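Quick one: the structure is below, questions incoming.
All protein chains but one are shown at their positions in the complex.
Going in written order, the chains are labelled A, B and C, and every chain counts its residues from 1.
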Amino acid sequence: MSARRVAPVLAVDDLRVAIGPTPVVRGVSFAVEPGQTLGIVGESGSGKTMTVLAATGLLDLPGAVVHGSSVLGAPLVGEAGGASTGATAGAGSGGTAGAGAGDGTTQLVGASARTLRRVHGDRIGFVFQDPSTSLNPILTLGRQISESLEAHRGLSGRKARDRAFDLLEAVGIPEPASRLDAYPHQLSGGQRQRVMIAVALACDPALLVADEPTTALDVTTQAQIVELVRELQHRLGTAVVWISHDLGLIGQVADEVTVLRGGEQVERRPVLDLVDRPEHPYTRELLAARPLLGQHRPAPAPASAEPLLTVEGLDVRFAVASPAGRTHVHALDDVSFVLRRGHTLGVVGESGSGKSTIANVLTGLVRPQGGRADLAGVDVLQQRGKALKALRRRIAMVFQDPFSSLNTRSTVGTSVSEPLVVHGLAGGRGGARARVAELLRLVDLPAAWADRYPHELSGGQRQRVSIARALALEPELVILDESTASLDVSIQARVLELLARLQAELGLTYLFIAHDLAVVERVSHDVLVLQRGRVVEHRPAADLFADPREDYTRALLAAIPPVRPRAAADRPA
Amino acid sequence: MTQLTPGSPLPEDAVPGQPGGPSGVATAARPDEGPAARPAAGWRLLLDSPVNVVSAVVLLVVLVVALLGPALAPYAVNAVDVPAALQPPSGAHWFGTDDLGRDVLSRTLVATRVSLQVAVVAVAFALVVGVGAGIVSGYAGGWLDTVLMRLVDVMFAFPVMLLALAIVAVLGPGLTTTQLAIGIVYTPIFARVARASALSVRVEPFVQVSRTMGTGHALILRRHILPGIAGPVIVQTSLSVAFAILSEAALSFLGLGVQPPRPSWGRMLFDAQGFLSQAWWMAVFPGLAIFVTVLAFNLLGDGLRDVLDPRQRSLLRTRRLLRAHRRAGVRP
Amino acid sequence: MTLARVARFLGRRVLHSLVVLLGVLVVVFALVHLVPGDPVRIALGTRYTEEAYTALRAASGLDRPLAAQFFSYLGGAVTGDLGVSFRTGQPVAVTLLERLPATVSLAVVGLLVALLVALPAGIWSGLHEGRLSDAIVRVTSQAGVSVPDFWLGQLLILGVAVGLGLLPTSGYAALTEDPAHWARHVVLPGLTVGLVAAAIMTRYIRTAVLDVAHAGYVRTARSKGLPAAVVTRRHIVRNALIPILTITGIQLATILGGVVVVEVVFAWPGLGRLTYDAVASRDYALVQGAVLLVAALFLLVNLVVDVLYSLADPRIRLS
Partner (left out) sequence: SGGGEAVDLDGGASGAAGGGEATGPVLRAAIAGEPDQLDPQSTSSYFSFEVLENVFDTLVEPDENLEMQPALAESWETSEDGLTWTFTLREGVTFHDGSEFTAEDVVYSYDRIVDEELSNAWKFGSVTDVVATDDSTVTITVSAPTPNLLSSLGGFKGLAIVEQANVESGDITTKPVGTGPFELTDYTPGDSIDLVANPDYWGGAPEIGGIHYTFVSEGSTAIAALQNDEIDWTDSIPAQQLESLEGAEGVEVGVTPSNDYWYLALNEAKEPWGTVEARQAIAYAIDRESILQAVSYGTAQENQLAIPEDSVWYTDYSTYSYDEARARDLLAQAGVTGPVTMDFLATSDYPETVTAAQIIASNLEPLGITVNIRTVDFATWLDEQNSGNFDLLMMGWLGNIDPDDFYYSQHHSQGGSNAQGYANPEVDRLLDAARTETDEAARKDLYAQAATTIADEASYIYLYNPSVIQAWSTDLEGYTARSDRAIRFRDVTLAQR
């Protein structure tokens, strides 16, 4: 932390938000100084978004009531932080403070729409989570950037265009000149988020609010965006409020961290303090659950175990219809691997690299163009009729999203017993009930929950139900496709533990698909790295993590947040 | 025109989102560990809106009238009494009498059954055929889907009224023809709705899970697909009944629908045509009956859509909570 | 490159329309040929004689095998020959073309009325979701959708024309021949068509605006501190216009094929009334032609909408 105390850019005090009678933010306070980054972390639904929207006056929900105070400081970035300002900063931004306090600050809670409009875009820039929907599809990038320049700086025509060009260049868009007239759909997701950042920084705001700006992106892209923001912040001295559910990421970017839980602020500390000396048990739990490289290893599996699954030369192509015609996507290109009984094979790769396609081929959801798969002597891809049905008993699958992999209209019991019914193993009503109870107990759920509906369960509980259903037929191979990705870290940790215990107890073999290498390291004996449908590396986990051979693998590894926040490394206390 | 809206192939309005679907609900409450409270049941949300309640009550009344029609009617429906023709509304004849001295109130009441029956039979036909085709198309995919959907495209290219007219031209006017014509006309919209829903349900992970477990098509259809498309189909049914009533009225108004002496609302308007300036009541009351019934169906359809559409649903819940709160006198 | 893409996109749409049109042709043909009853006999009615029967059968080609009939009908349709009316002996295509302007002019007026009402109402209501004004617009438009159009027409005749004696109740003059006369006569049917269409369109436009108003980029626009009017105009309305364009096209096509009852009520000599008369007199050749023409118009309008759509939406134009 900087030793000098300066006026904060944004000071939030006892902010409370209620939607109707339900409080969703219960007294949050923080302040962020120029050039500093405040991280807000917490599980999904903990009120992170509500907090910043309410604090910046952008909350637009029928029935939402905001109390408390949020003051936007007046000082220009240059005066306060000593950091260099952008080329055009300062010009004309001085007199924009609204009808706030006499000292040039602006109270944002309860401010008039006019005041807020003057502040938004000019003094506060926003970057939202989903870059694919945050940009207007029918306006050119140049136009979207220059809009706020026009509104707040009176810039138009040539000048605005020049500024837009500078901004695109600054956020690292290649060939910015030609991109000025491009439309959002012509960019990749990462590039779109860069443009969003350019939009947010157009008027050199004193404050940048970034709400999960990288959640929708690949790990590698995420690392680039983090780097970009840090670099710009460093150059311009902008204060940043960065929201994420990922404590590892927050550790990388933030100077100070606020931890929210159920709308309550449980802890607010400088990041290093927080990591080194967490006070609140919830913070400790979050830290412990954080998937970190090199922290956990799976229980060793017998190396001599016979191969259960042998895949050779798998080849999958999809025909894709786009408005411009049909094209092909080579989702899997000559993929081969062996999976031994009782082992876990981790499959990693960026989004779209073909991970799920492997799972879909093995479960019969996708028919490959070539290759073979052999499950202990049975050709998986050639079975028909009865034999196929028998095969289905041996391979079970657990999907990513616990919210959609259970039919909301069926009770837990019905869902779990469905495979039993299908394979005629129900053994009468009573038999099925007993088996369901047994399965629920196996995944640490009360047997009585068989009568509940999915909406009565939390995400983690639902995923347990999915696992119970997958285990109903006592499969040999369980395919887990991002089965923990959508869970909050603490819950994810518990589910991973459960999987490990089941493997130990039942001798299960896992094909574990994930994009998060830290999670993969935690459960896998072997790792398969996929890039655009091709296998780039396939080795024992220990070897791979110790000594990644391919650039791609190294890039994936580099993107994982380190144990100790990088902020700490950059700025020794 | 009026009769045509159901055919408009606009996905926005025709296919409300999937209840419980994965899309668009990311911001809605996601409970963490520890079960969430059971949300307000759909029908309670439905009856929360006074508009919906009024619509439901109106429809209930219409239904009762349809069932009891002749019993409620003060006069025999076809009893001609020419000397008493064209009497304005009075104590003896609340809705006046028509050109043959028949009681307009009695005819309007009895017509309820005919109008409703035509609409319901027609929509039932459309529902069974359309939903069947739509599910097969959406679930099976492939060339069957292509062929069926081309067929639906073709049907959509026909203007509703002209197609109905053409069918009547071929089969001759009458009750059965009317039902068939309207039924055929409304089949493609059901096919589209069912197909769209079946398609979206088919790719739902819980269906994928079923497939990976080796569940047969029949069971998947019964357990997952059918309940999955129920919401949109219910909404479409409500709206289609409304439009079918209008279509029947239009066909009968042209003299090509229900045949005399059997009264339907549209036929009564046809009969009233020549008497507009002398006997407004002959046109006004059956017209009002159509208007009110159709409006009730439409409003209820809208209400159903709101309740069955997840995005609307969370909004409704918030409103409901807000109202409860205000009633309790607590300020947030 | 861009042009080639658009051309390819349009080429596919044209092809699709043609396939659908062929389907329409088959259905129309089947409708008339595969049903019980002898159209020629019925068409002749009082004029029935053995010779006249044979002559008309031959003239309309009904004595040939079904497949031959179909292909000659198809061939005729392609070259604009839709056969001759059973009743008047006139070429169907000529009769249809004579009636087309009346229907098109009524449809266009109706659409203008509809847009004039529906655009402001729908956009307002979409932007003010949940407010009282929105509720009023919703219920009013729902009422508009629920009114039988012929009833509305009759009420208008009763009120405006008969009651107040303000406007003529029926009649028609071609726009090109006597614009003033045409204008006076188009008001009531135009209103009838337009108000019902307005109700429908209001609802769709509201939905379109609502969809857009919740989009992420609108939140982005707000976060830029743009004036509310700019957000509404540039970000909400302009994006909503793309679906609105589609709605308008469909509505125009719908009106073109749907004004039967209104044309009958107002004695408007358009395609709808022609079809109605043809149905009443069982003039199958004419029914067939009229349905085919209107379906073709429907597809054409949709095609034009697609073209505009692809030009308006960079995602299609440049994808």
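One rule holds in what follows: contacts are C-beta pairs under 8 Å (C-beta built on N, C-alpha and C of every residue); 3 or more make two chains touch, one makes a residue touch a chain.
As the structure is a computational prediction, the values presented were derived from the model and not from experiment.
One chain is not depicted; across the entire complex it touches B, C. From the options B:Ser90, B:Thr146, B:Thr176 or B:Ser277, the residue with contact to the unseen chain in the full assembly is B:Ser277.
If you put the hidden chain back, the residue from B:Gly96, B:Pro159, B:Pro173 or B:Pro188 that touches it is B:Pro173.
The hidden chain makes contact, of the residues C:Leu22, C:Ala135, C:Leu245 or C:Ala280, with C:Ala280. Only one of C:Phe9, C:Trp151, C:Tyr172 or C:Tyr217 touches the absent chain when the whole complex is considered: C:Tyr172. Among C:Asp81, C:Glu98 or C:Asp211, only C:Glu98 touches the chain left out of the display. Residues touching the missing chain, restricted to subunit B, are 78-80, 82-83, 85-86, 99-100, 172-173, 255, 259-261, 273-278 (touch as defined at the top). Touch with the hidden chain on the side of subunit C covers residues 41-49, 51-52, 87-90, 95, 98-99, 102, 157, 161-162, 165, 168-172, 174, 177-178, 265-267, 269-270, 273-274, 277, 280-282.
One rule holds in what follows: only the chains that are shown with their structure count from here on.
Chain geometry summary: the mean Cα position of subunit B and that of subunit C are 23 Å apart.
Centre-to-centre spacing of subunit A and subunit B amounts to 43 Å, using the average Cα coordinate of each chain. For subunit C, residues that reach two or more other chains under the stated contact definition are 130.
In subunit A, the residues touching two or more other chains are 62. The touching residues of subunit B, when paired with subunit C in their complex, are 1-5, 7-10, 12-13, 51, 150-151, 153-155, 157-163, 165-171, 242, 246, 249-250, 253-256, 266, 269, 273, 276-277, 280, 283, 287, 290-291, 294-295, 298-299, 302, 315, 319.
On the side of subunit A, the complex with subunit B involves touching residues 18-22, 43-45, 62-63, 65, 363-365, 388-389, 391-393, 395-397, 399-401, 403-410, 415, 418-419, 421-423, 452-453, 455-461, 466, 469, 473, 488, 491.
Listing the residues of subunit C that touch subunit B in their complex gives 16, 19-21, 23-24, 27-28, 31-32, 35, 37, 130, 138-139, 142-143, 145-151, 154-155, 157-158, 162, 193, 196-197, 200, 203-204, 207-208, 211, 243, 246-247, 250-251, 253-262, 264, 272, 275-276, 278-280, 282, 284, 287-288, 290-291, 294-295, 298-299.
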